[in-house]
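Only a portion of the chains appears, each positioned as in the full assembly.
Should a chain be cited, it is by its letter among A and B, assigned in written order, with residues numbered from 1 in that chain.
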Amino acid sequence: MDETLKLAQEALAAAERANFVANNTWMLVATVLVFIMHLGFATLESGFVQRKNVVNILFKNVMIVTIGILSYYLIGFGLMYPGVEGEYLSFGGFGLNPPAGDAGSINYADGNYTYYTDFIFQGMFAATCCTIVSGAVAERIKLIPFLFFCLFFVSFSYPITGYWKWGLGWLDAKGFYDFAGSTLVHSVGGWGALAGAILLGPRTGKYTSKGIKPIPGHSMPLAAVGVFLLWFGWFGFNGGSVLSADPDAVSFVFVSTSLAAAAGGIGAFIISKIVYKAFDLGMVLNGVLGGLVGITASADGVSIPSAILIGFIAGILIPLSVNFFDRIKIDDPVGATSVHLVCGIWGTIAVALFGNYDEGVGTWSAQLLGIAAIGAFTFTFAFLLFYLIKVIVGIRVDKEEEIQGLDSGEHQAVAYQ
Amino acid sequence: MKKIEAIVRASKFEEVVEALAKDDIHFLTFYEVKGYGHQKGESRSYRGTVYDVGYIARIKLEIIVSEDFVQAAIHAIETAAKTGEKGDGLIYVSALEQTINIRTGNSGSDAINS
């Protein structure tokens, strides 16, 4: 009977371990899926830029990932998850400081994942915000100044606002809700993109006296590959944000995310046909992304029909927003502001509109406060940072180089031989 | 020897080559060109903006022939390349002072009949 007790205890321990292993495995798979989103961005952006700037955009995307992960290791993680609640700013220390023994393992997050899993999953998100910026400032920004921007943006701006909500800072206390980062990741990137696009000004020849002169991307296949890869990665981005492998939650998130993405594509398809009289691949691709960004804030807490509606509206917003930014002469070669900023804001509002969360969570006031606070902070941070760099070393390549292309200018190379 | 140059629609190119072959003109060089002419350029749509690329894509032929083939060649091209729509293109002929076949070293009309 004493035997039996031991056996039962042993069984329970083994069962808890098994749950731990299964949950952690999913979180690691989700990490891998989020990683590949960087390839998604790299291909999407290189597809949407001109042939003469492809090496440059690829170079940036590779560097962003390396810088992003390393700086998140050095500073970002400590800033975003200091382990202090309710603050505006707090720092948990440099590098990784895993709690010893089970405290960093099975007990770190109720048997859902380890300390290292936590870091690497979060670390994969970090670089994303800079990748979003790189698309909007493409084809005219200087390489090194841009990398400097990324270093500071991902080391400070992203983790600080990330702390406010996911690090259980003050915004979380206020009931602000953002499931997987419509605001914390996408809008943040979008605000940075907007700041950069404004300070840089449009590409030479984009807005002429004769009106808008489109500068088409050089490879639609690359762009399409990018969108499929991003959708692919989004299963990890949203599915992993459940922070466990809870079957009900994760499978629900898969469904809401996929249907929203699909609805986004349909929405963009309809509008670009009706309003712009064309079957515009670029629009439909961005519509899918819009749907994904839109559902990201509430993928775990809306009804499926709501998810579809959220995605559909996001898809509709894309062509209108792209057109709007062109009208106000803010030149964004890949449409990052429309996809990540506009749909990110929409998705965060959708939490208040459609979300089924606990009392006081995701309220109108909380959501608007979050959008405003994070928007204000991030835009200011990015704008000042870009501005500083601009006055010190300059951020825009000279006109001759822009016309020749950044590949021959910055890299003495060509993308295709 | 004469040089006949012609700018034709890509969609008509094969017919032109066949027409020339019928008249025993089997040798020619061609390459892709772009052009401005009566026909306005293709209209494109990108990101909700419709625009005109300005130029149209065409194929240019270059044919080296001896005097007595010129009219036949022109006629063949003219009939085969014609659609009657704007954009059909041009044919123009100029004189050559020398023609040498690199392999045979033959010059003049022998340069191309060897």
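Everything below uses one rule, namely that contacts are C-beta pairs under 8 Å (C-beta built on N, C-alpha and C of every residue); 3 or more make two chains touch, one makes a residue touch a chain.
Note that the structure is a prediction, hence the values are computed from the model and not measured.
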- Note on the structure: Stoichiometry of the whole complex per this structure file is A x3, B x3
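Keep this in mind: only the chains that are shown with their structure count from here on.
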- Message: Nearest whole angstrom, what separates the Cα centre of chain A from the Cα centre of chain B?
- Response: 53
- Inside the complex, what are the residues of chain A that reach chain B? 212-214, 216, 272, 275-278, 280, 282-283, 319, 322-323, 326, 335
- Message: Residue numbers of chain B touching chain A in their complex, please.
- Response: 44-51
